[in-house]
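The complex is shown incomplete by one protein chain, all other protein chains being positioned as in the whole.
Then we have chain A:
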Amino acid sequence: MVISNKPLNLFLAIVISILPLFGFSNVASDSVSHSSEKHAVEGAHKTDAHHAVGAVNEKDEVNAYIEHHLQDSYDFNFFSDGEAGKHYGFSLPVILWDNGLKVFSSSKFHNAEELANVDGSYYKLHHGKIYSSDATGKLELDAHNHPTNNKPLDFSITKNVVSMLFAAFLVFFMFTSLAKAYRKNNSMPKGFGRVLEPLIIFIRDEIAIPNIGEKKYRKFMGYLLTVFFFIWILNLLGMTPLGINVTGNIAVTICLALFTFIITQFSANKDYWKHIFWMPGVPVPMKIILMPIELLGTLTKPFALLIRLFANITAGHVVIMSLIAMIFVGKNLASDLPISIGLTLFISVIEILVAFLQAFIFTMLSSLFIGMAVQDHDHDDHH
């Protein structure tokens, strides 16, 4: 009796635990159609639409929303209620140089709905950019639909600047605390530092030393480590629902690549310049032909850096947002929801990998370019 009792209990438990699933699946069509309305409303809650006020349900609206997400913005929006026109977040300071410094809160734009009147000058927010305008707020558009109005010099603390400051603070806090832990704890890392130290050693042993060389790597470690962790943190912040897209912004990647370019050119030795302007070991006509090619090469290297990071991160954001948008655009929620969530999950995992990978590749290529510039060339086997 005892022996047969246990399987019976188990069987009963399984049946009871499975029961609600069957019950749910029986009324699936009912429940889905019932909740589809609710989901749509939630979707509208989640989205923010500055210039496309209203729900983000149609294909065009989704496209506009994604495009807007990829751009920088003058206020930090967590989410907004498109249908009610409500936005939840905080405004950031706008700093303009237009015949004198003009500082005002971005709340004056009222999410691109109104003109900002500052000391008698009118500014209009159009597709994420500030234009000088007149009291009527008229923008003259050219053939490509770009306004021809005057753009004031814009030093605003935008959402991306705030995100960068946050990331910079985070990186600074993490590594100063590691340095402090070393001082306090007899040169041994403690707590989170145990995760950070292998990463630093990884950058040193796998990136800096193989590419730059044992003797010269030390000088560039500061830049490489800073850039790696800064990009990685920013990439990962982009994966959070805060809607930050810093490393997918062309200005940011241009700046990063420019730093690598400047460091490469200023640390380059005589050999490097000789290989660019007067390639040794080839006939004179070839030397002349090679000069502009090599010169162009110095520019294409950082260009590849900036485009790679920008394109990868932007693509990731676009793919994830498009997949999420499937829920709102699709007509059949029962089939769209699991596909969308499954794919989003899958791509998100890949994007977390890409976040690391892009930071790694940027650092790796930077150190490679620096290494090429500082290496002592061996003329016998290197051309």
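By our rule, a contact is a pair of C-beta atoms (placed from the backbone, for glycine too) under 8 Å apart; a residue touches a chain by one contact, two chains touch by 3 or more; residues count from 1.
Basically, contacts and distances are computed from a predicted model.
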Query: One chain is missing here; what is its name in UniProt, given the choices "Sulfate ABC transporter permease subunit CysW", "ATP synthase subunit b", "phosphoenolpyruvate--glycerone phosphotransferase" or "3-methyl-2-oxobutanoate dehydrogenase subunit VorB"?
result: "ATP synthase subunit b"
- prompt: Out of A:A84, A:L141, A:V195 or A:A251, which touches the unshown chain?
  reply: A:A251
- prompt: Of the listed residues A:K86, A:R218 or A:K274, which contacts the missing chain in the full complex?
  reply: A:R218
Contacting the left-out chain in the complete assembly, out of A:V118, A:L139 or A:I157: A:I157
Selected from A:F76, A:Y122, A:F259 or A:W278 as touching the chain missing from the view: A:F259
Missing-partner contacts on chain A, residue numbers: 71-72, 95, 129, 144, 146, 153-158, 160-161, 164-165, 168, 171-172, 175-176, 178-179, 182-183, 187, 197, 200-201, 204, 218, 221-223, 225-227, 230, 249-252, 254-256, 258-259
